[in-house]
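Of the protein chains in this complex, all but one are displayed in their positions.
Take a look at chain A:
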Amino acid sequence: MSAGMDLAATIVLNGLTLAALYFIVASGFSLIFGLMRVVNMAHGAMYLVAGYVGYAVFEPLYDRDVWYAWYVGVAAGVAFAAVFGAFVQVVLLGWMQGQELRQALVTIGLSIIVADQLLAIYGGTPRQFFAPDAIFGSTQVPGVGGYPTFRLVQIGIALAVGIGLWLLLNRTKLGMMIRAGVDDRQMLGACGVNVPLVGVAVFALGSALAGLGGVVGATAQPLAMGADGRFLLISLVVVIVGGMGSVTGTALGAVLIGLAEQIGQALFPTYSVILTFVIMVAVLALRPQGILGRA
């Protein structure tokens, strides 16, 4: 295989692995928006907080060289984000249901407070998780050569998240309630379903996904201040392109944005950011509800 093909294959694979991370984070964002109609501007903060909390749990274990350090870090980060998300919904957002602007502003404020608190507690030093040896080295990929194993694992995690979400939404009672809630909240409430409680569950789940993204992302690239804004923006772009509230749409959006970013970086690094937004503008102009969004 020629060097050019080789490189092209690597870049496509990079795009897909990046897309996997974007999907994990954005699916939570999309889920929350789909049911709650809340544009959760604190979604990036969930990513950040899970990364730091997970790291605080991970580091002492890693120092003691125990093999499960990373897994515990993941669990801690995800659990913390889920509890934090549920807390936000119960204490802050629940009683202003339907006031979209107010909720957006509250979540923006929250994300600023969270980021500053994290800076005060953990300082500005970048952190990075080290995955267990089994998934840390490099793997031979046909047509690409040695490739970081963890980035392949990222695809696996994203697939698991995607399939899990699909099963949850389409095969469980909770999923049925969520889908019904997306269509008509009031009717769902009239049927005797405790809609606010479903809301808390959805918020916790969405935040947990941001948290999972936080730990997985902080294993693939350094975690530092500013990651919250970056991943919030990416989540927004991904769901706008893919279509709000649709799991497959989010996956498609993530793949498009991930590939665009990596191909852009290889071909015209300085302007690669523009490519992402060109895609977004094109989608908004031609299909405002997103590629797979419902009108």
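The working rule: a contact is a pair of C-beta atoms (placed from the backbone, for glycine too) under 8 Å apart; a residue touches a chain by one contact, two chains touch by 3 or more; residues count from 1.
Just so it is clear, contacts and distances are computed from a predicted model.
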{"item": "Undisplayed chain, where the name is taken from the UniProt record, one of \"ABC transporter substrate-binding protein\", \"Tetratricopeptide repeat protein\", \"Histidine kinase\" or \"Paraquat-inducible protein A\"", "value": "\"ABC transporter substrate-binding protein\""}
{"item": "Option from A:Pro60, A:Gly109, A:Gly146 or A:Gly164 whose C-beta touches the chain left out", "value": "A:Gly146"}
{"item": "Candidate in contact with the missing chain, chosen from A:Ser27, A:Gln89 or A:Gln265", "value": "A:Gln265"}
{"item": "Residue of A:Gln128, A:Asn170 or A:Asn194 touching the missing chain in the full complex", "value": "A:Gln128"}
{"item": "For chain A, the residues touching the chain missing from this view", "value": "3, 6-7, 10-11, 14, 18, 119, 123-128, 130, 136, 138, 146-148, 150-151, 220-222, 224-226, 230, 261-263, 265-266, 269-270, 272-273"}
